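Here's the structure, in structure tokens; my notes come after.
All protein chains but one are shown at their positions in the complex.
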Amino acid sequence: MGILKPITEWATSPWGQNVPIHIAWFLIWVAALAGLLFLIVHSIYVRYFAKREEFAGSAPTTLAAVLPKQIPRHSLAARLFHWIMAGAMFTLLVTAFLPKVGVRFDWVTYHWIAGTVLTVSIIFHIIHASFWLDFWAIWPDKADLVDALRRVRRFMGRPAPPPRRFAKYPLENKLYHGAIIATGLSAIGTGVFMLFRVRTIFFTRNPYLFSDMTWGMMYVLHGLAGVGLIGLVMVHVYFAVRPEKLDITKSMIFGSMRREFYLTHYDPQRWRVEASGSPSRSEGD
Amino acid sequence: MSRRVAEPNKAAEPQYGAGYKLIGKNYTTADLYAKVTGKAKYAEDYRAEGMLFCKLLLSPLPHARVKRVDVSKALAMPGVRAILTADDLPAPADTLTDNGTVIKASKWGERGLTMEPLYQGEPILAVAAVDELTAAEAIERIHIDFERLPFAVDPLDTLRPGGPNPRTDGNIWSTPQGGVAPVVAELKWTDADFDEARYGRLPMGKTPDEWSYGDLDAGFKNAALVLDETFVTPDVSHQTLEPRSAMAYWQNGKVYLHTGTQSTAQTRPAIARWLNMDAEKVVFISEYTGGGFGSKITGGVTMIIPALLSKKANAPVMMRISREEETFIGRARPGFQGRMKVGFSKEGRILALDMFVISDNGPYDAQGDAPTSGHMVSLLYQPQAMRWRGVTVLTNTPPRSAQSSPGGLQGTAITEPIIAKAARKLGVDQVAIRYINCPEGKALYGPPVQGKLQHATSAFLKEALQRGAEQFKWREKVARSPKRIGSKVRGVGVSLSCYVGGTTGFDGLLVITPDGRVRFQSGIGNLGTESVIDVHRAAAEVLGVPWEKCDVVWGDTSKHLPFTCVSGGSQTTHAMTRAAHAVAMDAKQKLQEIAAKSLDGKPEDYAVANERVFRKGHGSGMTFAQAAKRAIELGGKYDGHEAPTDVNKATKASVAALAGQGLVAAARDNYPRDGMTHSYVASFAEIEVDVETGKYYIVDFLAYADVGTVIHPRALGGQVLGRSTLGIGHAIGQKWVFDPHYGEMVSKRFHHNRPPTILDVPVNMQWAALDIPDPETPVGARGIGEPPVGGGCASILNALSDALGDEVFRRAPVNADTILTSLEAGRPMQHPLIAHI
Amino acid sequence: MPAFELFQPNSIADAQKLLQQHGADAWIMAGGLDSFDWLKDRIKRPKAVVDLSGIGELKGVRVSGDGIEIGAMTTLTEVVKHPVIREKYSLLAEGAELAASPQIRNQGTIGGNVSQDTRCWYYRGGWPCYRAGGNICYADTPTGRNREHAILHAERCVAVNPSDSAPALIALDAKFVLRTPKGERIVDAEDYFIGPDIDITRLHILKPGDLLTAIRIPSTWAGARFYFEKVRDRNVWDFALLNVASAMHVSGNTIESIRLSVNGAAARPLRLRAVENAVRGKPATTATGEMAGRLAVQGAVPLQFNAYKIPLMRNLVKRAIGGVEEAKWAS
Partner (left out) sequence: MADTADLRIIEDTPKAVSRRRFIKGVIAGGAAVSSANYLFRASVLLGQIPGAGERLITIHINGQQRRVDVMKQETLAWTLRYKLGLTGTKLGCDRAECGACTVLIDDVPHYSCSVLTHTVRAQKVVTIEGLANADGTLHPVQQGIIDEQGFQCAFCMSGFIMATVGFLKTNPSPTRSELAHGISGNLCRCQDYDKILTAMMRGAENLRRANRVS
């Protein structure tokens, strides 16, 4: 509890007990600044320090012939999910934090509706990813770690073989997905219970579902996850607009990426794309 | 919007006391000048050199155990002098009654401070500091760890199967077979019992107490009409305008205590008991008390806090009680959840009455409201057969105490609406149905003692009812048409009401001083009813001494007061006029003896009148002044060097202290009495209700009292109408409200608990008294404090149902919310059983 | 009462400087009758109290051709007794006269009356509810005691606005004059008040540093047909369960124009525009009133103990339009 004190606001319950009521709102600015700092540092790094990307071996030119010009990457369903989720996420952040920084409007309704949309879309995503997609494609594997190590050593000028090309998702991508899972799920998990405190179409209100202390902790967790998402979303948007990543961004819109980009960055062994354009089993997300 | 009510001229004051010089006559009481000039000193008006201020730390929890108290930060503050916790309280002492029996101190008793708070707002500790601001800030620096315990604020919750117990060892008070003092026990009802609640009817599980007489079943069988109703009455704080603030200091081993009380004489031993010290070492000062209504019968146990703090801090301590604190520790009337089944003959005579009550007692001492309600209903409506069942339930709500007409109000409030409903169903006039059920003469009542019903000393209520109906123009009002104009409907209601009206066996004490004045020593508390002074007019009347030659000493135990009844339960006027009469006879006897000794002849040859004792026939004799001087010369019993053997030890001590000051007369009231003294009132009300807003006004009210001989008309009128209005408050809005989830009171402000204002009562209220002496007491006077209360409440409820129909109410108070929702739905819409809403 | 620094500026400018300096630590005191509760109960602990009673410019009623201007620090008694208000704007006099008690009206100001905080007993009891910055409404729970709470526009918080003069001012189309750090700002009476959906911690739009300096009543509704009614439990010193205020221009018996406001039903005094539109052009009769009443309570959501407010509001709106029959009995 001690560590919580500086980052939370507390009140005296009707029973005279000290209970947390929500996070300290200055954390909103802390998260925003952290996000900003990251992208400044990163862009400087890329501009001045980053070495040209090298991969072990050379792009298999033979493949170029058989592969279609556009390499399918994200199915329509996957893209729809991504953008719905993005929309919901933005709505949630805006409705949650603008009022806290002084922009007054009727936010609660939008907030819980957006929250519901997000929850549903994520449930869809989990089912979709588990049964129709390559569930493991998004989780780091041994190769990712070995290559990560190599990159670091090479960056520090130590001798190391060049890393292999990426599988469908580079490690950074996988880690980010992990972070989103952590923050997103804690925000949703707590948010679902919070629906009991406002008038919704789902169930009769019962603010006394938990003790004052439990509720307080829930609000704090919800808030921490919320501000965490501010930073994560900033970082996500930043990468989406970086020139060298535009191909990936486009693929989230149009579904496919240029063959050249595919061949230079991805290892056909690790992200198999069937010749003649017909999508392989590892298609999609 | 000012009240659209016609303004009749104030009726001429009735005349009383035919044949008397003082009794029944108006006069100006000796304490009034000090009151109007602001010189009258109440407890908080006293100051002492180096006086500290004290603040209380109140429990935030409805039921908990204090695990740890950390006062270090508070004690470290400059200006903080002492902190008092429950550990500093002396062990509660046993009580030695006057007949010598010892009553063991109850282990469940309230002690002023506690380590196991039983209601939110109960004092846990007290801080004394140089000023109140410092004390308040010190309180905020104290840290307490609590262990939360189960709690219940609604009696039904704790009676449910598996319901929480308000005290760790139980949830009800129950008197074991042959036991004297009640004990805390556990009582749970069955789910089957609670089925009733689903129909909005009060569950009636087993109760620890029950009595009955007559053939109940036959009564119901022969009844032309049987009604079975559930009714909830409110818990109402006394809210005396003067909070129970207290100031104390120590001098030469004696504690000097200032606070409000309903009995100067009997508060002193109470303090001695709470402090576990000798009463001789207690000096109690209470010349003026800002209202009691039962909440200050012997002051309040919290008054020992400044006393003990003052000892600890070695400086005088003033404990100012805030209004919010008063709402917690200031006592309240137990609310009832009641159910009653009544069988009526076709004329409206009550053949059988089956009464069931749950009394919400709060966490501490057992209150008599539940049993008393049965006793009053039995006397007031004379049912041919009756059964009473009741349970006094503990809850984690502020402590209760007697409040004007304890049990009487609740009993009347539950019974009267049923009688009113019966009259409508049977087509009998409301006054008529009460007339045929009305007590008369030495009326019988339950509970039976050794199989025999008890009886009253007298009852002339039928006459009061008749005369009242005439004065109130009952027939005209009933016949008035239309009853409704636009959205306004008028309704009239009548109610009977009664209560115990007096006790016996107390002492009178007076001194005839050498300067020829008569000084009455009065141990009565001065609450403003003026009985503290009024009762001595009876003695002056007997002695034939003009009132200008009389003085009354009161309000300070260092001024040698006699053993006196507490001013509660309407005892005073009856008990103390008897004592006054007795002491006047003793003085007369002594005057005659002194005259006979000093002049010649036998005592009985002498008469007493016009401040002289003189030989019958021709006027030779002596003045009171001469007699007083003679008394001092004679000594012995004449000047107080010998006290009568039968007076109380407290009186004996006072006599000894007064010895030598003049002719000292002291006597115990040994007059016989056949039956229990009760007083009665017939109450009439007319209301005007707006069916579109649910708002109603009381447009006319009359209370006609049967209180025996009238002693002081204006004081009596104040009591009759004042206590009536206390009852009216229960009908029109007074209540308290609890949040059941946290067990905390939310109605802590006057605009929440709503004591009636001057605009809530008619601009002209009427009262009258029969002035028929009670045959069982020498002066004929009975008490009046409680009797009008029930009638005040029930006459309003009856007027409302006359205007709006029977099916509206299931609880009091009745306000716009109830009226509107019920009229909307055409059926009762009140939550029939929930307490504290 | 906890100690505080007391400032007694005698000009609006000075008051503003003080408020800006102390920002959140400052507390504005007008008549003080709402303030003292907070301070004495030790719930609010301002470091600096700015007492406006010394500012002459804020006091008094100024009559002009096109209406009147009432200084925010004018006491309710002055408002009630003012001849012009009694003659032309009696609606306001009636509302103000029903507030609290004589002593309070002698000290309480019109500015304070419209700016006072809600009397929800949970919030005023210092419970950490939404309005107090917390995360719950104690009144709107399955067991909450909410007889005096809101039936309309409740959003998490179900507190109601306690003002008696506010609905009258809305019906009279009054304008509130605000002095903000940015300068003077004038808002319609109804826009001065906000609900929990917009800001759950305040009943009005004043931000720290802002002052309500005056209330202007245009002559538009001078001498119109007025109706005011307040329903309360006690006949003095009690807050409204509901109150209603209406101003109508009636020709023949046809309602040409009308403004109608109800308070005690929501966190802000409501102006019933829909009702106004529905009755315009209709006869000022009970029938029209009944229609208006039904319309007024559309969308009302009762809590466990305040369902009575729905018929009450319906009937009050009905009377505000159709009037009420005087009942006179012999005796």
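A few notes on this one:
Chains: A, B and C, in written order; residue numbering restarts at 1 for each.
Operating definition for what follows: contacts are C-beta pairs under 8 Å (C-beta built on N, C-alpha and C of every residue); 3 or more make two chains touch, one makes a residue touch a chain.
Just so it is clear, the structure is predicted and the values come from calculations on it, not from any experiment.
Of the chains displayed, those contacted by the omitted chain across the entire assembly are B, C. Of B:G528, B:P562, B:G743 or B:P787, it is B:G528 that touches the chain left out of the display.
Only one of B:T37, B:Q177, B:Q450 or B:T645 touches the absent chain when the whole complex is considered: B:T37. Within the complete assembly, B:V761 is the residue of B:V761, B:V779, B:C793 or B:L823 that touches the hidden chain. For chain C, the residues in touch with the chain missing from this view are 1-10, 14, 17-18, 21, 32-33, 36-37, 39-40, 47-49, 51, 53-54, 77, 100-104, 106-107, 235-237.
Seen from chain B, the chain kept out of the figure touches residues 2-3, 5, 7, 10, 26, 28-29, 32-33, 35-42, 44-45, 47, 133-134, 239-243, 288-293, 320, 322-323, 527-530, 714-715, 717-719, 721-723, 725-726, 729, 749-751, 755-759, 761, 763-765.
Basically, only the chains that are shown with their structure count from here on.
When the C-beta contacts at A-B and at B-C are tallied, the pair with the greater total is B-C. Between chain A and chain C, the centres computed from C-alpha atoms are 49 Å apart. For the pair chain A and chain B, the distance between mean C-alpha positions equals 72 Å. Distance between chain B and chain C, defined via averaged C-alpha coordinates, is recorded as 42 Å. The multi-chain contact residues of chain B, meaning those touching 2 or more other chains, are 739, 741, 744.
Contact of a single residue of chain A with at least two other chains is seen at positions 14, 208. Across the complex, chain A meets chain C through its residues 9, 11-14, 19, 21-22, 104-106, 108, 197-198, 204-208, 215-216, 219. Within the complex formed with chain B, the chain C residues making contact are 1-3, 42, 94, 98, 119, 121-122, 125, 138, 141, 143-145, 147, 229-231, 233-239, 241, 305-308, 311-312, 315-316, 318-319, 324-329, 331. Here chain B touches chain C in the complex through residues 1, 3-4, 6, 8, 133, 136-137, 140, 473, 476, 480, 485-488, 490, 688, 692-695, 697, 733, 737-741, 744, 746-752, 754, 756-760, 815-818, 820-821, 823-824, 829, 837, going by the rule given at the top.
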